[in-house]
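Left out: one protein chain. Kept in place: all the others.
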Amino acid sequence: MGEAFHLLASGNHEVVAVTVRSLGVSGSATLLAASFAIPLSLAIVLKSFRGKPVLLGFFNAMIGMPTVALGLILYLLFSKTGPLGPLHLLYNPVGIMLGQAVLITPLIVSFTTSALEAVNPDVRLLARTLGASNLQEAAAVVREASTGILLAVAASFNRAVAELGIALMVGGNIKGLTQVLTTAIALETVRGEIELGIALTVILLLIVFALNLAVNLFKRRLG
Amino acid sequence: MQGKALLTAAIILLAVLGTVLYFQATGQSKVERLTVATTTSLYDTGLLDLVEEAFEKDYPCYDVAFISAGTGIALQYASRGDADAVLVHAPPKEFKFMREGYGVNRRIIAYNFFLIVGPESDPAGINGLKAVEALTKMVEAGRAGKALWVSRGDESGTHSKEKALWKMAGFNPERLRGEAWYLEAGAGMGKTLLLANEKNAYTLSDVGTYLKYHGDGLISLKVHVGESKELLNVYSIMAVNPRKVKEVNFKAAMALISFLTSDKGQKLLAQFGVEKYGQPLFNPAVKTIQEQKSSQVAQWIAEYAFLEGEECPAQYRRAQP
Partner (left out) sequence: MADIVLELEEVSKAYGDVKALVDVSLQVRRNRILVVLGPNGAGKTTLLKLMAGLLSPDSGRILYKGNPVNAGLSRQLRRKVTMVFQRATVFNTTVYENVAYGLKIRGLPKAEVEERVLEALEKVGIGNLRDRKARSLSGGEQQKLSLARAIALKPEVLLLDEPTVNLDPSSASAVEAFISRIKPETTLVLSTHNLFQARRLADRLAILFRGRLLEEGEASRVFSSPTHPEAARFLSGETFF
């Protein structure tokens, strides 16, 4: 344990690089996923169309998708001889980012839809009678559901930053390029670098705890 | 209101784009990428970190990335064009890979011996025996309830080796699976060693992982059977055939092959682990094969790891891409 904390305290270059990469990849994956999953959820909630329960059921089911299974599918897509091969997303942090965005989209959609559905329907009428356009009306509903949406986004980031399957299959755990916290923990531990594994685990937990603390504080402020 | 929403959207987009560009910029500099698929047991020794450093110093135009996977998946990666070279230790699978037209220019770079390790008290009484005899005694002791065996059980190269050894000793590993003393880890070498240590059991290990775990004080298992023909482990590297798989970086793969078979590369292999464990993890194979054809180890290598009597028969060689 001693060495693990030394690695943390000394700001070991490798540890810092892996942490920053994890935050960057999963953070942008979360932003990317949120930027289309939240509007999608809004459309699902605000518009009435046939097949709505089926679509929601699909997203709910996809939440349970094992990351290794998704990793395998993405690997086959991103592989040089695969359909998306020319994009060079394999062994590329951008590929991991896209994969994690795909992974967490169902989570954001499902949680956000619930949060939006919980908003008093009169709020929509209220925004409209106060002169809101369709977009402004949607924004008002989003604001009412902001606590729930924030929780959905935070939970998604947690899932992205803590997932292993995609980062391993798509990223390949290449040192200095695609190694992220989870792949480093998995592979360093296997090769006996248990101290490093512990240090990285502590960082991962700190990130997740810090985020949840921040969300809880924010939630209290929103009331 | 709308302005704010647009601003937020713009910031999000910029953040994502910025990250993408940053990764693209850092990931794809002017140097060419060389991707090498390798097996976990080799990757786990830490040797490849040194290889990468030394190779990139000599060949600054290349950026090596080692992808660690099971032997089977490593070969899959290569056949799909996702690796330019493979570095593995499973001769029969390598031969198949070559015959299918994927692998070319194979070079044997190193060898070492698998180890049969177990509790210091040696309840099965196998210390110093030959591998086949040791396994026979292992079965007797196991059936008598005196000793346990942990199998990797993960279809890895080491697991293939173990199964081959059981067959040599006259047992069907599929039948052994049902017996109470025969446990299966279904995990990598490190975890298998930890499990064997926990259960006071015997297991087959590669030397690198064993020395590392033993040196770090994680396990107290002892080596009971070491250097013998049946336990030989041979590492080779192959380039992926650019005529069969398009877009592989053949030139870079050849550069790594010549680096690893050069005196400098061989010396690197030979010295790895000496400082840390007091003994080398790998023995360089190039000179052994070329100069000491009559030595016992060279004969063992030829018998175990040669295809059609050669390291790499002419039809599997390519000078040009």
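Should a chain be cited, it is by its letter among A and B, assigned in written order, with residues numbered from 1 in that chain.
Definition applied: contacts are C-beta pairs under 8 Å (C-beta built on N, C-alpha and C of every residue); 3 or more make two chains touch, one makes a residue touch a chain.
None of the values given here were measured: they were computed from a predicted structure.
Novice: Of the listed residues A:69, A:125 or A:205, which contacts the missing chain in the full complex?
Specialist: Of all options in A:69, A:125 or A:205, contact with the hidden chain holds for A:125.
Novice: I need the residue numbers on chain A that touch the omitted chain, in ascending order.
Specialist: With respect to the unshown chain, the touching residues of chain A are 120, 122-123, 125-133, 136, 140, 143-144, 222-223.
Just so it is clear, only the chains that are shown with their structure count from here on.
Novice: Where the centres are mean C-alpha positions, what is the separation of chain A from chain B, in Å?
Specialist: The computed centroid separation for chain A versus chain B comes out at 34 Å.
Novice: Please name which positions on chain B make contact with chain A in the complex.
Specialist: Touching chain A from chain B are residues 1-2, 5, 9, 12-13, 15-16, 19-20, 22-24, 26-27, 33, 35, 40, 43-46, 49, 52, 65-68, 80-82, 188-191, 209, 212-213, 216, 218, 245-248.
Novice: Considering only the defined contacts, which chain A positions touch chain B in the complex?
Specialist: Against chain B, the touching part of chain A is residues 24-25, 27-28, 31-32, 34-35, 79-82, 85, 90-94, 97, 135-136, 139, 172-175, 177, 187, 189-192, 194.
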